[in-house]
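I am attaching a structure below and will ask some questions about it afterwards.
Note that one protein chain is taken out, while the other chains of the complex remain in position.
Letters are used for the chains, namely A and B, taken in the order the chains are written, and counting of residues starts over at 1 for each.
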Amino acid sequence: MIDKHEVASIASLARLQFSDEDLTTFTHQFGRIVDYIGAITQLDVAGVEPMTHVHDVVNVLRDDVAGTSISTAEALSNAPKKNDAFFKVPKVLG
Amino acid sequence: MISFTEDRQRFLDGSLSVSQRVEQCLAAIANQAQLNAFLHVDADGVRAAAAASDERYRAGLARPLEGCILAVKDNMSVKGMPMTCASRILEGFMPLYTATAVERLIDAGAVVIGKTNMDEFAMGSSNETSAYGVVRNPHDPSRVPGGSSGGSAVAVAAGLCHASLGSDTGGSIRQPAAFCGVVGFKPTYGVVSRYGLTAFASSLDHVGPFAPTMADAQAVFDVMAGADAMDSTSVPTPEAQPMPPIDGLKVGVLEESYITGCDQDIQDAYAAAIEKLRQMGATIVPVQLQHEQAWVPTYFILATAEASSNLARFDGVRYGKRFESDVDIVTETRSRGFGTEVQRRIMLGTYVLSSGYHDAYYTRAQKARRLIADMYNNVFTQVDVILLPTTPTSAFEIGAKQSDPVAMWLSDYYTVSANIAGIPAVSVPVGTDTAGLPIGLQVQGPVFADAMVLAVAAQV
Partner (left out) sequence: MQTTYEAIIGLEVHAQLKTSSKAFCACSTTYGAMPNVNVCPVCLGHPGTLPVLNRNLVEWIVKMGLATNCHIRERSSFSRKNYFYSDLPKGYQISQFADPICYGGSVEIETEEGPKHIGITRIHMEEDSGKSIHDLDIDTLVDLNRAGVPLIEIVSEPDIRTAREAYLYLQHIRQILVYLDICDGNLEEGSLRCDANISIRPVGQTTFGTKTEVKNLNSFRNVEKAIQFEIARQIALVEGGAAVQQVTMLWDASRQETRVMRSKEQAHDYRYFAEPDLVHVVVDESWKQRLHSALPELGLAKRRRFVSQFGLPAYDAAVLTDDAEVAAWYEASCAHLNAQGPEAYKAVSNWIMTDVMRIMGQNKVSISNAGLSPEQLASLVDVVQDGTISSKSAKDVFAAMLGTTKTASELVQELGLRQESDEGLLRQLVEDVLRDNPDNLEKYRGGKSNLLGFFVGQVIKRSGGSANPALVTSIMKEALEQPTM
């Protein structure tokens, strides 16, 4: 059974934060979900290789040639905070 | 609904212009605003493009999709139009490039009318998780259109465009297609480039078309398909295989036990379709699709794991909306910018990848994936295609499945396995149920048998 403390840890890893009330609701829902996906443990997967890709294509490579980049202005055009040249974020405290 | 393949004849003979059709669509979008299918309509842009298309028709320079009025799901980049993925976190975002699939369609003459509403970050089966309001089913606006590509399905169903693009990670094209009574096609994995599709679950995501008819869906697919240098997982268009006649085709069908959970009307429609194919000379073969209890759990473990990583880039640093904080703008932005369903899935994905649980869930799910893919390979040695339901029910009421997160996921039962295995699958409308709501049935085939799947579905 998954507990609130564990859910809070995962949230922290994912950079999410919940109010205490939401955390309680969430923990309950989360428990239900984890129980559901637990059906996977019933499957006999002895000796089965994990499947990571649909097709067995290999060696998709790009020649080492520099192409055109976008302008600094374009690169910064969607930035929430910036100056002429950089993205800006608050300094991490502590 | 308006069909491009039909309109094209009229564009060619001059009895209809693209600009006229575009005006009708723009008016229809406005009239049907309560459906909330569109997040962005580019009236000026589409009018200009329509005028250019009309010029080409006059000059005898019409391209294969000249004047095809196209709506694009708002998780695919189109330069010059905003993209939100139906999320607060991308409010105001303007993509810097256009998705390859869309680019190819535009190069073939398609005119993009706007971006359609969807479940936030493609996570949902009802289009109820959009940060910009629910989308309504045109057959009954109190009901869901399905999701996550609800807006795109509605846009075609309500005659607001010729065709639309959606994305399908666990059924998000096929299920809304069934609920809205249109064709919705998920191609073989990799045949349509994912470059420009905001990733939800990279190894399960597919781009595909919605259209009124199979011929229209085929026309759009043919232009989009093919390897793309910008997508390492893309593969070349499958070589045109000689199409086996229906008479002689082996069609796999599900045994009774697999469909007892479906509404009676859907069971009846299924039986009727089987009979129709049998009358046409197909050999009907009952098949067992094994490991079906594991399909949805496998899907959710893999999809949420990849999603938790794919959505890590939304941090308020380089683009999108930033929610300020004295402590941590990243946590603040993500906690307030993402909706509940998205947060839930990110949490689950983080959990199944975290140390201590990785092997029990994630690695296990990857192995289950192999079993499911092998199972399909095996079944396709016995049959050419499989006919099965798309959904267990027709469109449900808005709000009906809100209380239990798992209940919503169960409705993906018939669709997720095709994403897990990467096989082509299409939902084709087969009429309505007793309440007048559309029913869709699904045809699945082996990898690269896209053309055959579409051809067989056209007969259903």
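By our rule, a residue touches a chain if its C-beta (ideal position, glycine included) is under 8 Å from a C-beta of that chain, and two chains touch if they have at least 3 such contacts.
All values derive from a computational prediction rather than experimental measurement.
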Residue of B:Thr198, B:Gln218 or B:Thr237 touching the missing chain in the full complex
B:Thr198
Please pick, from B:Met83, B:Leu249 or B:Val447, the residue that touches the omitted chain in the full complex.
B:Met83
Residue numbers in subunit B that touch the chain omitted from display:
75-77, 83, 85, 90, 93, 95-97, 99, 194-199, 201-203, 229-233, 305-306, 308-309, 311-313, 315, 317-319, 330, 350, 353-355, 358, 362, 366
Mind listing the subunit A residues that contact the chain we can't see here?
12-13, 15, 50, 52-53, 55, 57-72, 75-76, 81, 83, 85-92, 94
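Assume only the chains that are shown with their structure count from here on.
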Counting in whole Å, what is the centre-to-centre distance of subunit A and subunit B, each centre being its mean C-alpha position?
23
Which part of subunit B faces subunit A closely enough to touch in the complex?
92-94, 96, 189-190, 203, 229, 232-233, 235, 291, 293-294, 297-298, 300-301, 308, 315-322, 327-332, 334-335, 338, 343-344, 346-348, 350-352, 354, 360-361, 363-371, 373, 404-406, 409, 421-422, 447
Within the complex, which stretch of subunit A touches subunit B?
7, 10-11, 13-18, 26, 29-30, 32-34, 36-43, 45, 48-55, 57, 60, 62, 70, 74, 77-81, 87, 89-90, 93
